[in-house]
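Removed from the display is one protein chain of the complex; every other protein chain stays in position.
Up next is subunit A:
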Amino acid sequence: MTLLRVRDLAVARGGMRVVENVSFTLDAGTALILRGPNGIGKTSLLRTLAGLQPSVGGMMEHAEDAVAYAAHADGLKPALTAAENLKFWSSIFGGGAVGPALAAMDLLSLADRPAASLSAGQKRRLGLARLLVTGRSIWMLDEPTVSLDAHSVALFAKVVRDHLVAGGAAIMATHIDLGLSEAETLDLEPFRAQPGQMSAPAGFNEAFA
């Protein structure tokens, strides 16, 4: 089953086209890893796919409310405990139970600690545990392994693999090897936007949107 279909997608950052003519499909149970140098537009592509910014060309289709997005910021409130943070996102997304999500990212012992007192890596793990409580099928992850140690990366890889086995899909931008042998890789370098090829300014919609 195809969860995400993208055809000839063009993506802009700050009104400038960065990548264009990107086409791929994402089936249930598969993962796609985006690669490419800094500034190629991995984040912009993920934000576009997640619906946070409009595309400037091409088409994409996925089921409504299927996407869980996780970026550099974890969306945690320092004044709330780890469990409260997850509980909030769970009730917002109408998703799953908090306990198994905490357990999956090895956070049970930290459940009652305020997020302010967690280390950077622990916050990251909590941010990734949020994916589990959203109950969404397509995970869009932007550099998910930043500030994770080797053990946590392995833990996270297992979580992603379980998600794939359960019929989900994941698309992630990452520079390190997660050990997901089944994942396909998409190098964005060939899709770099060619200057002058398209005459229409990318930011045309900016004034009206």
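What we mean here is this: a residue touches a chain if its C-beta (ideal position, glycine included) is under 8 Å from a C-beta of that chain, and two chains touch if they have at least 3 such contacts; residues count from 1.
Quick note on the criterion: contacts and distances are computed from a predicted model.
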Per UniProt, what's the omitted chain called: "Ferrichrome ABC transporter permease", "Heme exporter protein B", "Ubiquinone biosynthesis protein UbiU" or "2-oxoacid:acceptor oxidoreductase subunit alpha"? "Heme exporter protein B"
Candidates A:L26, A:L76 or A:A169 - the one touching the absent chain: A:L76
Footprint left on subunit A by the chain that the document does not show: 47, 50-54, 65, 67-69, 71-77, 79-80, 84, 88-89, 91-94, 130, 209
